[in-house]
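Here is the structure we will look at.
Missing here is one protein chain; the remaining ones are kept as they sit in the complex.
And then chain A:
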Amino acid sequence: MSFDVPEELYYLESHEWIDPDSGRVGITEFAQDELGDVVFVELPEEGEELSQEGEFGVVESIKAVSDLYSPADGEVRAVNEALFDRPELLNEDPFGEGWMLELDVAGELDGLLSAEEYREQIE
């Protein structure tokens, strides 16, 4: 089974992605497939400061609980509240409607995997 890994995004080994243009953060298609049916998401509030690789929330599927880690330092500009009522968006559209939050990234993005590096990790 092969998974979509968009070229324009950057990745953490723990399967979160960040869009360098918008600061949007989410989890990968591979991650949602591993989790199975997502039933609950816990996200930070707007204005919270996140640090790279620091925990920012939790995603729960029917079978498991997983911590979420921030791909970058920054302040939370927006949270996707649609996920509270429709956590299944994470399964249906992890790079689109299933985005989790937008970060005002502090400084430069570094220490992340490119699409190619992430693809190698999950293959």
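Everything that follows uses one rule, which is that a contact is a pair of C-beta atoms (placed from the backbone, for glycine too) under 8 Å apart; a residue touches a chain by one contact, two chains touch by 3 or more; residues count from 1.
Please note the rule applied: contacts and distances are computed from a predicted model.
Remark: of the listed names "Acetolactate synthase", "Probable aminomethyltransferase", "Succinate dehydrogenase / fumarate reductase, iron-sulfur subunit" or "ABC transporter permease", the one matching the undisplayed chain in UniProt is "Probable aminomethyltransferase". In the full complex, chain A touches the hidden chain at residues 1, 36-37, 39-40, 42, 58, 60-63, 65, 84.
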